[in-house]
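A protein chain is absent from this complex, but the other protein chains hold their places.
On to subunit A.
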């Protein structure tokens, strides 16, 4: 059996990159079919195939690392760089929506009544559910850090408890936001206020759901003994992502909910 003379990971040939690209094609063309021709079938196929590819690709990464031992310190360093770069790209993504918000709110046009919030818009009270949501996400940042310390100290039960709390707090945030969306007196169609509010908070909510899913997978892996006290990068990546989601919320809360009301 041949052995490599380097510490990098030369992966087995895999179908997931090309199938993932096809899934993206189906999703985007599916959106077009749904918007313009009222047919959801292609979109459904796209979302399903995307989910299937994600499941199998990441399943394979777990196999390559935990079961085959390919994640040397060199490989882990590359993964760390990768996650940092990805989160940075997401930060720029949100920056765009904050730009749009400040563009419209710093100099409100006559069509809006020359004021922000625009005439006729009754904004949500920032001291009610939004404040609770802020407390929830801050608390979840504490619990995820607690979970990390528990993992490094090899305290299994405590780690499972802390990570479970984190996931539950994430679900609580999502449930409260969903209720807020339902009860809000304004909609996405209510001018530029509605657009900036729902697009920015909506994408944030999507990232909370993604982060909660990532943390749930980590919880499952934690229970199945995948993590060791000094090698648990999957968990660290999930924790970084979660802190990022928390920080974006703080900016959203201060700018849109508080200053913008």
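Methods note: a residue touches a chain if its C-beta (ideal position, glycine included) is under 8 Å from a C-beta of that chain, and two chains touch if they have at least 3 such contacts; residues count from 1.
One rule holds for everything that comes next: contacts and distances are computed from a predicted model.
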| item | value |
| --- | --- |
| Protein that the absent chain corresponds to, by UniProt name, given "Histidine-containing phosphotransfer protein", "Phosphoribulokinase", "Cytochrome c oxidase subunit 7A2, mitochondrial" or "Elongator complex protein 6" | "Cytochrome c oxidase subunit 7A2, mitochondrial" |
| Full-complex contact with the absent chain, from A:29, A:145 or A:195 | A:29 |
| Chain not shown: contacting residue from A:14, A:115 or A:152 | A:14 |
| From A:49, A:133, A:196 or A:212, residue that would touch the chain that is not displayed | A:49 |
| Subunit A, residues in touch with the chain not shown (by the definition above) | 1, 11-16, 19, 22-23, 25-26, 29-30, 33, 37, 41-42, 45-46, 48-49, 52-53, 56, 60, 63-64, 66-69, 223-226 |
